[in-house]
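Shown next, in structure tokens, is the structure this report addresses.
A protein chain is absent from this complex, but the other protein chains hold their places.
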Amino acid sequence: MNGISSAFWDLLRPQAALAVGALAVLAAGASRRASLQVVKGLALAAVVVALLLLMTVRLQVVCLPLLRSDLLGSGLQAVFLSAAIPLLCLMEPADEVPPALVLGSLIGMGLIAVSGNLLMLFIGLELMSVPAYLLVARSRSPQALEASVKYFFAGGTASAIYLMGMALHFGAAGSLVLAPAPGPAGAAGLALMAAAAFFKLGAVPMHFWLPDVYEASDPELAGFFSTGLKAAAVLFLARLAPMAAPAGALVPALAWFAVLTILFGAVVALRQQNLQRLLAYSSISHAGFMMLAVAAWAKQGLAAPAAGALFFYLAAYLFMSGGAFLWLKAAGVRTRAELLGLAKARPRDAAVLAALLLALAGIPPTAGFAAKFLVFWEAFKAGLYAPLLLAGLGALISLGYYLGLIRDMYFDEAGPEPAKAVGPTPARWFALGCAAASVLLGLTPWLMDWFRPGMFGLRP
Amino acid sequence: MSGVVWSVSAALFLLGLAGVALRRQLLAMFLGLELMVLTAALALGCTASLSGRGEGFVAALLVLAVAAAEAVVGLVLILRVRSSGRPAETQSLRELKG
Amino acid sequence: MIPWFAVFAGSAAVAFAALMITRRSLYSAAVCFLAVIFQLAALFYAVGARMLAFLLLLIYAGAVAVLIVVSINAAQEGSEERRRWNQPAFSRGLIAAGFLPPLLEAVVLLARGGTAPAQAAPIGDLALGLALFGPYAAAAEAVALLMLFAALAVVGKPEASR
Amino acid sequence: MTQGALTILWLLPALGGLAALAGGRFSRWIALAVSLAALAYGFWLLGPLRTGVVAAAPQAPAWAFGIRYALFCDGLSLSLCWLTAFLTAACVVASWKKDYSAGYWAAFLFLEAALMGVFLARDLFLFFVFWESVLIPMFFIIGLWGTAGRRHAAMKFFLFTFFGSIFLLIGSVALVTLQHSATGVWTWDMAQLKGPEGRAGLMIFAAMALGFAVKVPIVPLHTWLPDAHTEAPAAGSVMLAGVLLKMGVYGFLRVLWPLFPRLSWQMLPLLGLLAGINVIYGAFCAMAQKDLKRLIAYSSVAHMGFCLLGIVSRKPEGLVGGSLQLLNHGIITGTLFLLVGFLYDRGHRRGLGDYGDLAGRAPWLTFFFGFTTLASVGLPGLNGFVGEFMSLLGMARTWSIMAVVGVAGVTLAAAYALPAFQAVFWGAPGPDSVSALVYDLDAREKGLFWVMAALMLAIGLYPGPLLRLLEPCLLGLAQ
Partner (left out) sequence: MSSLPPAALLLFLAPLAALAAAFFIMRPWKPQWTHVPILISCGVVTAAAAYLAAMVYTGRGADVTLYTWMFAGKWSVPFGVRIDGIGVSVLCMVALVGALIQLYSVGYMKGDPGFSRFIMLLHLFYLSMIGLLVSNNYVQFYLFWELVGACSYFLIGFWSHKEAARKAAMQAFLTLRLADFGLMLAVLLIIVQFRDTHFALFHAVRFFPSMYHPLIGLLILWAAAGKSALFPLYFWLPDAMEGPTPVSALMHAATMVTAGIFLLVRSWPLISAVPGLPGLIAVVGAVTAIFAAVLAFTQTDLKRILAYSTVSHLGLMAFAVGLGQITAAVFHLVTHGFFKATLFLCAGNIAHASGKSAVSVSEVGGLWRRMPLTFAAFAIAAFSLAGIWPCAGFFSKDAILDAAFERGGWAWAAGLAIAAASAAYIFRMLFLTFFGPRPEQSPARSLHEAPPVMAVPVAFLALGALAVGWAREDLVAMLFCGRQSAVAAPSLPELAPKVAAAGLGLAALAAGVVFALTMGAPSWDWHWRRRRPGLAAAFAGDLGWRRVVAGFVARTLRVADVVGRVWDHETWDAAIEKTATACRALSRGGSAMASGGLSESLWWLMIGAAALLAWAGLR
């Protein structure tokens, strides 16, 4: 192991744990003796160990041709690792493959978090996406296969576009390290790579795969996608941001795409009848806010508080959106019509969803508001005034369906086919936990103080 | 020499894109997809060898490996579509919309 | 001076790529794809990356292209496409055209004693291997994992079709 | 008055709300107890306020970004807190007989807590959090227990106010950021913040004023008011008209005037004009209404126009008069809505033509409605007049034309209030009138209104104590 220095191991410990976990899961599955519960337990253990190891990763900047770590990276790593926990608990896999795939996807996300090199970024992207395609294919909904094929082809094209961008970048800069490349070729390369990042995030013109995938996959998987995958996609974008040739060159495009995403996502979600598809469009709208946060962060020369705002948004989003999808699983509700008059039939469930929706809408006492407030503030500090106003308008439009759902639940009488089926109780506990977190986290946005704003030093 | 390489890879990339976007059969689109990835690997490899930096070779090689992995997944999915009784074309994948 | 060899290989690659996406029948598309791979390998060779050329042929032509042909075959049973494959006139010509350029290139290379027409100094294959398992070990490891998870695609039947 | 003492004032109803939620059958008793306790505590706070301990320094450390949990209280805030507590208690008593679920009582207590928070907040961020949290309980009150069109009204109410508060949020963020770039200190404390000069200052002033204007409501942004008032349950309309409208004017008084002293004085022509339009437009709209609650809603628009006239004039009389009119309007319109609520409980109709000749059947209801209508019209001797007169006096000393418009508004007030009274209580019953269903007030309701009537008469004839309470904190804003 002469070539691999000790620092190398420091950064990859969580990924190594996940890899070992994945292999263990496959081995247990192959041996036919271990039951599915054991397999899921193993996977869960791997994730927990990875989380613990993540704590030990020294948060300083380590620079190797391939790897580099910083607080934002490890912070978001914690986000998508914890996003996997409810998924692993609640998924009912046919065999041992889906848990392994989840671990594989987590490894991919981990690699994006610690990558300092465009190639590593690409491999992380692929390692995240390929298991995702398969996980979607294995979902129970009849259209699962269709969604996974769409996801595969769109994802494949995006990766190809990313590769072409990387090649152009390599042509211009001569190295694959995350550093700005001079000349038009570098800019073109960055543009293509950014296009791939926008695709992964679900930014508007490249978002068409997202609603189909979220609608077709199982609720808990869609929850994982909306929180875990989105956190990794944001991180992927955050890695690209400092590579703009003159500092902040990418920012105006990022800001205006963000506004387009927020508005389009909010408007289209108004009419959605399938709840998972509605939450998909709402997650597109929230992705817009995250893009705005990244733009603000890049515009302020990678200032720490902006990174803090981005992290807090994703942390809050983990509880809000993840909680919402888990609630769908717990309540066994699929369409908006089933929500009518739910408050009278199941007051506790309705209250949990109401709390989550208020958080998603960004109403003050909730974490959603604190997250939006921090993004608004950073956007203002970065001088993105017009995008800020339009983002506010998007938030207003998003109220239309968040409050619409609450209205359907509380103010209407039960519809023709009220929701009868009730999901597994652990799902209800997870949903309740997420709702509580998304409200309490709001009351103490000053949690940021614990992150010591100065810590988000991200020098390219 | 690099002019030739870049023009070839640009042409092939665009053809690959066209293949993916225009063809109706999934397998033809898949071929287009593979072509685009190969072109990227080509660009990387040739630029590396012309500019003398080894990093490009590693990248090209790994890209090929990743493309191979992707190919497996792609083909499995396409065959599943075929085995579920639907023709392997984009028209049969129209249920999820709105 | 104009690198004739690279130009010829490149233009052949582009020609076959164009042919590939225009052919209605998948079989001919697969054949054209193979031809493109050969030309790319030739281009690699022209540029001096002999190792890459060789690996490309090994990985792509050997494994992926075969997989594609098998899949096309599996995906077409019972359709009229299969019947057309049996008419020799049409596809055999294509195969011949596909393999003519590599043959010519091989002849030229042999004539030049195995060195690429262009005078680019070839990068040591040893350096490539060392880099792969030195600083880039993490990337190689990751790709290996990716291959593992991709292979899982085949395992088990999806719930939908059961 | 330590921070803790003030925190109790808004925390008590909040915890009460939680208790009421869990209370089940006893939740209405919990609600009554907590609201009365809050009122008593509010009055007790007068002692420390009177002994000059106006605002204890906020002990909370400066958490991230300069936001700190800081409350403060002076005459204006305390009087508005009294109003909130009093009206909440009145609502609880008024809806005592109705079989509402535990959520109803809890919603009122949460509403009271949020409103108290708005009036006590010293930190701009905390002010905004309370400002928006008011929306949630009100949204549920209108939506769950309202009348037929409640769903649409609740959504419209929420979206409208949220639209305003987006500008408020962006304005405050801009304010703090520019303050930081000027002084290098992150602070959200209203006392330390100073509005920037020049174009940026104007933009921030405009944004925040828009946020407050939606709540006042200033005319172009008022269309949420009639729907929300008409569809809300009786007690809901009381809180909506009684206190929520005051938040807008309180925002002008507490945030805009101190932060932009010179700019707000330069904006006098525009704000004065808007206030004048409010008065006249509200009066004419009220005249055209056929529904009793919509009429009272539009009358609230006119009355808030008077408060604005007083406050915009920046004369001592105007400021004190405007603030006093906030309290008066709260009591008067609160009583009116309670009465209409009782009428609706009996006749289940709100149209002017649906009743007629109730004087014979329900003399006490007629007496109280007449009494409150006279107060609403501004009959001297009752509290409506004192606030209006002083506001108009303030404006007369600043911009006399607007005072003329204001007095015209007072005259128009009679033109819409009395025909309504007459149509419902005196007029001949129409063909489909439900007057037969109406029976007179019972002891609980009469007691409630005797308290209200006594208050109106007392403030009308002897406003001294309230004026002494309001005056010290407002003289600083006079120009």
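Each chain carries a letter (A, B, C and D) given by its place in the written order, and its residues are counted from 1.
Criterion: a residue touches a chain if its C-beta (ideal position, glycine included) is under 8 Å from a C-beta of that chain, and two chains touch if they have at least 3 such contacts.
Source: prediction; values computed, not measured.
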item	value
Contact set of the excluded chain (shown chains only)	A, B, D
Residue, one of D:Ala200, D:Val404, D:Leu437 or D:Ala458, that touches the chain absent here	D:Val404
Among A:Asp70, A:Glu96, A:Glu126 or A:Asp212, the residue in touch with the chain that has been omitted	A:Asp212
Hidden partner chain, touching residue among D:Asp345, D:Asp440 or D:Glu471	D:Glu471
Residue among A:Ile161, A:Val259, A:Ala298 or A:Leu405 that touches the chain left out of view	A:Ile161
Of D:Tyr281, D:Phe306, D:Phe337 or D:Phe449, the residue in touch with the unshown chain	D:Tyr281
Interface with the unshown chain - residue positions in chain D	220, 223, 281, 284-289, 298, 315-317, 319-321, 357, 359, 370, 374, 379-381, 385-386, 389-390, 392-393, 396-397, 400, 403-404, 407-408, 410-411, 414-416, 418-419, 422, 426-428, 461-464, 467, 471, 475, 478
Where the unshown chain meets chain A, residue by residue	149-150, 153-154, 157-158, 161, 184, 187-188, 190-192, 194-195, 198-199, 203-206, 208-209, 211-212, 249, 252-253, 264, 267-272, 397, 400
Absent chain, residues of chain B that touch it	17, 20-22, 24, 29, 90, 93-98
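Note that only the chains that are shown with their structure count from here on.
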item	value
Middle chain, criterion being Cα centroid separation	A
Gap in Å, rounded to a whole number, between the CA centres of chain D and chain B	65
CA centroid of chain A to CA centroid of chain C, Å	36
Residue numbers of chain D (touch at least two other chains)	none
Where chain C touches two or more other chains, by residue	136, 139, 143, 146, 149-150, 153, 158, 160-161
Interchain pairs in contact, sorted by label	A-B, A-C, A-D, B-C
For the chain C and chain A complex, residues of the former touching the latter	133-139, 142-143, 145-146, 148-150, 152-153, 155-161
Interfacial residue positions of chain B with respect to chain C in the complex	1, 4-5, 7-8, 11-12, 15-16, 18-19, 22-23, 25, 27-28, 30-32, 34-35, 38, 41-42, 45-46, 48-50, 52, 54-55, 57-58, 60-62, 64-73, 75-80, 82-84, 88
Of chain A, residues touching chain C in the complex	3-4, 8, 12, 19, 22, 26, 64-67, 94-95, 97, 100-101, 104, 107-108, 111, 117, 119-120, 123-124, 126-127, 130-131, 133-134, 137-142, 144-145
